[in-house]
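The chains shown are only part of the set, and none of them has been moved.
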Amino acid sequence: MSGAGSAFAAVLRRDLTLAWRGRADVLVTLAFFVVVVCLFPFGVGAETNQLRAIGPGVLWVAALLSTLLSLHRLFAQDHADGTLEQLLLSPEPAALWVTAKIVAHWIVTGLPLVVVAPGLALLFDVERDALGVLTVSLALGTPILALIGAIGAALTLGLRGGGVLLALLVLPLYVPVLIFGAGAVDAVLGGMGASAHLLLLGGGLLGAVALAPFACAAALRIAVE
Amino acid sequence: MRDLDNKDLRGRSLLRFASPQVFYPVAGLLAPWFAGIAAVLTVIGLYIGFFVAPTDFQQGEVYRVIFIHVPAAWMSMLVYLVMAFWSAVGLVMNTRLSFMMARALAPTGAIFCFIALWTGALWGKPTWGTYWVWDARLTSQLLLLFLYLGYMALTEAIEDARRADRAGAIIALVGAINVPIIYFSVQWWNTLHQGASVSITKAPTMATTMLMGMLIMAIAAWAYTIAVAFWRVRPIILERERHTDWVGAELERLGSR
Amino acid sequence: MQWESWSAFWDMGGAAVFVWGSYGVTAACIVAELMLVFRRRSETARRLSRLRRAAPSGRPAPGVSEESVR
Amino acid sequence: MLAATDLACLKGDRLLFRALGLVLDAGRMLRVAGPNGYGKTSLLRILCGLSQPEHGMVRWRGRDIRAVRDDFHAELLYLGHAPALNDLLTPLENLRFALHAGGDAVPEADCVAALERIGLGDQLDLPARVLSQGQRRRVGLARLFVAGSRPLWVLDEPFTALDVAAVADLAATLEAHCVAGGIVVLTTHQDAPFASAPDVLDLAELAC
């Protein structure tokens, strides 16, 4: 026994290794984000003014969708091959390694989105001042999305149609994040300053970090039974 | 297994070159020549581009981006078609080498595609006032980049080389059918708000020097593509044929050097 | 000759960022591509030789005749 | 009727076997033997045409199986490691689908009879998801009791997870199939209670 934290480190290391091993994966969630963003103009037409107006909203919705899309893989593999069973039989607290899994997942799928978002915003001709706030709002918001989503992923584990059932479960919970996230950018563009929105997002993140892993661990115990 | 080389391809016909074993040294021999041609033509082309071609009276000096922008854009489209061609040949005739060629070409095509986008975007800022508009031509170029990335991501994701080849061939062909469809649909979609169209017209003499520069750079891009593809296909051949005797001999030769 | 001086050349009529940005990135792409191609070449050679040394030429085929299974 | 010449199978960097030849006439049973990882499954998949050999050719009634794929598959029954079971369907639905999709139109009553014959009479209406490991295997094996028309059976570890009674029953069925002029190719690590020992192809002897 090497004391608590061994499971955290082991899971984190393994999941990052896996992401690196299946390298395409990292690029590919990102690619999905890029593609969804680029798709919009085809749907709504390419008028510059209109695009500028909907730009930040579209970016946020796209970030949300790609987080969602990558979520069903969070526990699926481990469930199918029996790893989850073994983790639940580990003497260490489940909330610990669940957190590790979520952190690894965000590093692999959320962080890249945050990094490329400003570049994509330029495609929509979003103003320079708003880019910083957009990035910060995504950096605070996407971890919340991952944490909430993980609960959904655990609840729908092993259910047929889980991927989309998951969407249905978590989207309502995502709405507030979306409102504050996209709202922060709009506030800046409207000249009002975004600190209130960002504070709310930060508070949400703290709350999610404190609560989601426990909910998630409980859901996983139910899923393997 | 060393003796599993295909003996049936020893004939004197042209098909002989479809044998990886025959093609490997040929590629090694030709690649430096194409690289040399590319280097020389690039120097000539850039000289013409920067020192002979005059300033454009509308755009000033920015237009000199054209000497890489246009060859890169042309190449990116051409390379995809060539890839699709080799894929079709591979699927129909079951020749391993054609798949290898297709895979060796893809990264170069993607890079040219990226260069065309990048230079176009930088050119757009001073001329249109923005890095990007959803103009038909730009958009279809962007989608072409996605097609390249999809092809490469797919072939990389499949570890078994033979499976990867065939899967890649299917997506290359499906994509090739779609390239013209994409091109026309995008044009249709965005004819109403076509972005600023730029004319590069001046006195005929200047147009010719410019055209010269562009064409020379285009030929350089061709030669470069061929050289890099040959260089890239050689390790792929070694990898695929590693169980044959000739690869053993080749590896010893490489090792002793 | 188009240019009054080298500094005029580098300035590109005020469009230096755009022109040299284009050419610079293009050059970087090509250099990177060539480097990757050559590294791949030497890596492949090294890897394959290692493999061959690890598993030297296989035993001669035991020659399963059709009868051995009938 | 089934003949393979000069087969070689390459996985990654490992050459599993080469110069493997075999000829199987009507009425023969072949057991492919060998320790774990010596290429039994790989060989069976090549014989079925599910994967391509690195070298060599498989013939059925004298013709390359790649050329006569559909005819060959109409005479072949392959059961691999995966049980081909949909978790939401009942054993009966799974069996019926497997038969129809394979082109055999078998009356419902025959399917029920086959399932009862193999000991799933009580599980006809359960979703396959809740079946035990051995019961899952049995659903796949039930095809052996209806698809009498197919001469060639290729079975990858058919005895896995079965209890003692079921193993004996299955062994008898396979022997009966051979007596009736069929061909069976199988792998197994267990000692199956065959009345007369089948031919053995030991991949350990062929290993490179």
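Should a chain be cited, it is by its letter among A, B, C and D, assigned in written order, with residues numbered from 1 in that chain.
Following the convention adopted for this analysis, contacts are C-beta pairs under 8 Å (C-beta built on N, C-alpha and C of every residue); 3 or more make two chains touch, one makes a residue touch a chain.
Please read all numbers here as calculations on a predicted model, not as lab measurements.
Only one copy of each distinct protein chain is displayed here, while the full complex in this structure file has the stoichiometry A x2, B x1, C x1, D x2.
Criterion: only the chains that are shown with their structure count from here on.
Separation between the centroids of subunit C and subunit D, computed from CA atoms only, is 46 Å.
Once the centre of each chain is set as its mean CA position, subunit A and subunit D turn out to be 45 Å apart. The residues of subunit C that reach two or more other chains are 51, 58, listed in rising order.
Under the contact definition stated at the top, the residues of subunit D that touch 2 or more other chains are 13, 15, 18, 208.
Touching subunit B in their complex are the following residues of subunit D: 8, 10, 13, 15, 18, 52, 54-55, 208.
Subunit B contributes residues 1-2, 50-55, 60-62, 64-65, 68-69, 72, 107-108, 111, 114-115, 118-119, 122-123, 125-126, 224, 228, 231-232, 234-235, 238-239, 242, 247-248, 251-252, 254-255 to its touches with subunit C in the complex.
Residue ranges on subunit B touching subunit A, taken from their complex, read 130-135, 139, 142, 146, 149, 153, 156-157, 189-190, 193.
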